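With one protein chain removed, the remaining protein chains of the complex are shown where they sit.
For chain A:
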Amino acid sequence: MKYLHQLKGEGARAVPLAGHVGFDSMPDQLVNKSVNHGFCFNILCVGETGLGKSTLMDTLFNTKFEGEPTQHNQPGVQLKSNTYELQESNVRLKLTVVNTVGFGDQINKEDSYKSIVEFIDTQFEAYLQEELKIKRTLHSYHDTRIHACLYFIAPTGHSLKSLDLVTMKKLDSKVNIIPIIAKSDAISKSELTKFKIKITSELVSNGVQIYQFPTDDETVAEINSTMNGHLPFAVVGSTEEVKIGNKMVKARQYPWGTVQVENENHCDFVKLREMLIRVNMEDLREQTHTRHYELYRRCKLEEMGFKDTDPDCKPFSLQETYEAKRNEFMGDLQKKEEEMRQMFVQRVKEKEAELKEAEKELHEKFDRLKKLHQDEKKKLEDKKKSLDDELNGFKQKKTAAELLQSQAQQAGGSTTLKRDKERKN
């Protein structure tokens, strides 16, 4: 029995088709399947409290997500995630928005980034665990990995804060970072250009890798490369509508004018929405899976001691490594079990000895009491005996006396009686 693999892979021959076969419906079949299945998209919003993260999410997805503005007195950075089901025409989207609560509010912000990194890693870990399971359900698994991280930069107009730099540096290898300038209606146009240039140069000089919109596909290469030049986007969010001309538009109304959210001259909101949702959502998901997740997986597995090849450069099977580790683990487990058993036996012995002691004491006490009781009983019996003896003695005397009396009576009975009577009186 032999195989003959001819021309597999890159060397496949190209054959022309003599008619319509019909597999051009494949993309449609694929799309239909995905539509039936639904999509999921997870966004992480990182930024200080009060920068308008929730409002921007509401504006982006044209809906009111629940939640109240958070207070400024959080003790540490927490991540709150909410999942929503949105539907537009026939597309169902499971959108998860994760907010960093309390970011930038503490006095000491050294550890602020840690909870964010931990959260992202936890999602990767959950997916990795599912992928490594023996019986797994990958196609119905709810993917919670973060696909895009919107980093909100405060509109100071000068430069990035050190907290921003540190956090972005820690996150750039784990998630697609899209930096945006929040509440940008506080900055004038000229200041904005300078601000953007400053931010971009700081990011570059610190080696922060932000997400670049892909330029390899001709259909979107042009628009993506233009947008790459506009990063970071300066956005304004608003869910209130104001009447401009004869239309109701989303805007923020000030005494000196109205900032229209969807006006490209006023802010970059439209660009952000275009890039994030309408053009690159699928690419963001793909980058997360093929780049960030793979990196995490590689590091995690290497950390656990798995290798692809052993010292002899023969491919290791994950199975063998797992076997070795499992045996090691079982060995450890057995040792622990032994130790615990010993300890248990020891404790039992001690307790037993204690109990025996107590039992002995009780016995002694019982003996003592018994002896006491016997002594008392004996004393009592002696007393009774002496009492009996007295009683007997008395009875004898009584009978003797009675006898004498009866004799005396018979001899000079009445005189004695008289004498007795007189004596008595």
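The rule is simple: a residue touches a chain if its C-beta (ideal position, glycine included) is under 8 Å from a C-beta of that chain, and two chains touch if they have at least 3 such contacts; residues count from 1.
The working rule: contacts and distances are computed from a predicted model.
Engineer: Identify the UniProt protein name of the omitted chain, choosing among "superoxide dismutase", "TBC1 domain family member 19 isoform X1", "Septin 9b" or "Signal peptidase complex subunit 3".
Structural biologist: Hidden chain, UniProt protein name: "Septin 9b".
Engineer: Of the residues listed, A:282, A:357 or A:376, which one is in contact with the missing chain?
Structural biologist: Residue touching the absent chain, from the options given: A:282.
Engineer: Check the options A:111, A:222, A:240 or A:302 and report the residue that touches the missing chain.
Structural biologist: A:302
Engineer: One chain is left out of this view; which of A:347, A:371, A:385 or A:398 touches it in the full complex?
Structural biologist: A:347
Engineer: Identify the residues of chain A touching the omitted chain, counting contacts across the whole complex.
Structural biologist: 1-9, 11-36, 39, 60-66, 82-91, 93, 129, 132-136, 138-139, 217, 219-220, 249-250, 262, 273-274, 277-283, 286, 290, 294, 297-298, 301-302, 304, 306-308, 315, 317-319, 322-323, 325-326, 329, 333, 336-337, 340, 344, 347
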